[in-house]
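Every protein chain of the complex appears in place save one, which is left out.
So that you can tell them apart, the chains are marked A and B in the order they are listed, and the count of residues begins at 1 in each.
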Amino acid sequence: MDILVCILLFSGLFFLTAGSIGILRFPDFYSRLHPAGKLDTLGTLLALMGLALFSLHHFSLGALLTSLKIMLIIIFVFVASPTATHAIVDAGVRAGLAPWTKGEKRR
Amino acid sequence: MLNKNEEKNLHNNQPEIVQKNQSSLYFFPFLTTFIIMFGVWMLLSGKFDPFHLSLGVISCAIVAFLSSDLLFPSPKLKGKLTVFIRWLCYLPWLTIELFKANFHVAYLVFHPRMMDLIDPRIIKFKSTLDSELGLVTFANSITLTPGTITVNVSIDGDFKVHAIDKASGDPLPGEMEIKIAKVFRKV
Partner (left out) sequence: MDNIFLYSSLYLSFLMVFSLYRAVIGPTVLDRMIGVNAIGSKTTVMLILIGLLYHRVDMFVDICLAYAMLNFIAVLAASRYFHKRQGLSDEI
């Protein structure tokens, strides 16, 4: 059980790391949204799933409710994160930012 | 729900029979909304004594009465459940695609010559989906899957997608649209 929790938590941390480094490395605003929208979502999902599993450790009604609440957070993040990404992209398009293409200087 | 009933009252000269039919039609959306809200109430409060449960019943009934037409825009419930079950069956496939997408983007992030690999572009295509919920699901799924982000969706199904490299942008709309059309087809 502990091993499964650790695997889920560390894979979540790995994806969160990749998301942070991707936000630093990618060349422009639109491509920075790829790690921010996808890697952060999956990292949060995996890490929270591991923690929900851990809070079931000593089984009781309170622990079950806590773990169900963490599941609620997971569902919320799963729905809300693409929508937030889409809102930021939409703001960029309305503001008229041109996407970076190959060969340009990074911004 | 209230608004619609009032409109009927204003415009119809014999509202009695119509209204009676309508209120029986609107009962099932009310009940479904109430059950969903009461489930969330019990989950969030975590107390099961009569006082807290009665508070929950009262407030959920008020909210469900005022806003059950937001969750079910048309009073017809037929087929909603089948669509929901099919949507649940679509989720595992989406999860597998999500994992593939994330490994692809993580590979790009950690690659030392990342600037040569990526080739951002904007793709336009027209989707054949007609229901609004289908379009929303499709747009969110595109954002979650390999190297693509939805930039703009119009109500007619014109999609603008930002893809991070050529390989991830090419297979759109493709398989995913077929799967979503299968989920939201007419019952």
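One rule holds for everything that comes next: a residue touches a chain if its C-beta (ideal position, glycine included) is under 8 Å from a C-beta of that chain, and two chains touch if they have at least 3 such contacts.
This is a predicted model, so every value here is computed, not measured.
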For review purposes, identify every residue of chain A that touches the missing chain, sorted by number. 2, 5-6, 9-10, 12-13, 16-17, 19-21, 23-24, 29, 32-33, 36, 40-41, 43-44, 47-48, 51, 54-55, 62, 65-66, 69-70, 72-73, 76-77, 80-81, 83-84, 87-88, 90-92, 94-97, 107
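Here is the rule we use: only the chains that are shown with their structure count from here on.
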Using the average of all C-alpha atoms in each chain as its centre, how far is it in Å between chain A and chain B? 20
Under the definition above, what is the set of chain B residues touching chain A in their complex? 40, 43-44, 46, 98-99, 101-102, 105-106, 108-110, 114-115, 118-122, 139-140, 143-144, 147, 149-152, 162, 164
Quick check: in the complex, which residue numbers of chain A touch chain B? 14-15, 18-19, 21-22, 25-28, 30-31, 33-35, 37-39, 41-42, 62, 65, 68-69, 72, 79, 82-83, 85-86, 89-90, 93, 99-102, 106
